[in-house]
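Down below is the structure, laid out as structure tokens.
Presenting chain A:
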Amino acid sequence: MTDVTPTDSGEPQESATATAVEEVAPDPHALDDAHAELLARFENELGAAVLDTGKAFGMPIVRVQRNEWRRAAEVCRYTLGLDFLSYIAGIDWMPAPKEGGDDGGSDTSSPVQPTETTYGITGSDGRYQVFARVQSTHGNVGITLKVDVDEDALLVQSWVPVYPGADWHERETWEMYGFVFEGHPALRHLYLPTGFEGHPLRKDYPLLSRVVKPWPGLVDVEAMPGGDDDAEPAAAEPATAEEAS
Partner candidate 1 sequence: MSTTNPPLPEFDIDPRAFRTLADAQMGVELDTGDMILNLGPQHPATHGTLRLVVRLDGERVIAADPVIGYMHRGYEKLVEFRTYPQITTLINRIDWLSSFANEVPFIDAAEKLMGVEAPPRAQYIRTILTELSRISTFVLFLGEMGLQVGALTPAFYGFRDREHVVNLIEAVTGGRFHPNFNRVGGLKDDLPWGWVNETRTVLKKIYDACDTFEDLVAGNEIFHARTKGVGIIPPEIGAAYGVSGSNLRASGVDWDLRRDGAPYLVYPDLDFKVWTHPDGDSFARYWVRLQETRESCRMVLQLLDALPSGPIMAKVPRIIKVPEGEVWTEVENPLGQMGYYVFSKGATGPFRVKIRSASFSNVSILPWLLRGVFVPDVITILASLYFILGDIDR
Partner candidate 2 sequence: MTSALSFAVDIGWGTTLAIKTLVILMIVPATALILGYTFLLKMMSHMQSRLGPMDPGGFHGWFQLVGDGMKFMQKEDIMPAEADRRVFAMAPMVVVVSTFLIFLVIPAGPDIVVKNLNVGVFYALAVSSLSVIGVLMAGWASANKFSLLGALRAAAQLIAYELPLLLAIVGVVIQASTMNLQGIVGAQSAGSIFGFDGLGNPYILTQFVGFALFMVAAQAELTQTPFDMPVAESELVAGYMVEYSGFRFLFFFIGEFGTAFAFAAIAATIFLGGWALPASWGLSVGLMRFVGPAVLFAKIMFVAFLMFWVRFTYPRLREDQLQALAWKVLIPIGLLNIVATAVLKVAM
């Protein structure tokens, strides 16, 4: 297992991962030396498999080609010494359809999200992505990897041969999104009961409790005891931070 130690050999940085030029305000997303070096080595190993890179608050993010997902894991574990698997998860970039249809429905309690689809830092091919994070327990580095999932095929390579801990994370991602992980020993339900239909974390799967009943904080469903009709219902408005104080 190779140790990831920061070197100050002054490796030339690629423009896509350039740390901020000294300005008045430091870039909050700037990668420190260790992370920058890790990113450079990763891109070196994977070459053309890297579709895009980005950074978020000091953490490198890399988007990898679909059929190189497992190879990326192998590079991380065996070459770069990132031995700790933090998680594997999925994301659905489609904006959630409005509860109760376009007429607004009765539930105005949820935050209003923008209706156009945007794809975050390293972009995406389509609606679905799987992202994962691996770290090193020796150095203080880690990297987040993303891969696109084809909407029609919903197939992702499994990381279980590389990181045994991927077992449960992939089971959860499968049951929540429906992505099938190739090479996983037994994709079965983890949280949900066997025989559960549907994939809850997809955006088009409605939050049933909000559909069935409007959020009770919005309006008092029952009258206050003692019948003080003048008194305002003690519900806070949902979209403000007032009820937080």
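We adopt the following convention: a residue touches a chain if its C-beta (ideal position, glycine included) is under 8 Å from a C-beta of that chain, and two chains touch if they have at least 3 such contacts; residues count from 1.
These made the cut because all candidates are chains of the complex that A comes from, given by their letters.
This is a predicted model, so every value here is computed, not measured.
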Candidate from this complex that touches chain A, chosen among 1 or 2: 1
Partner candidate 1, residues of chain A touching it in the complex: 1, 28, 56-59, 61, 77, 83-87, 89, 91-92, 96, 109-114, 118, 120-121, 131, 133, 137-138, 140, 144, 163-165, 167-169, 176, 189-193, 200-201, 207, 210, 238-245
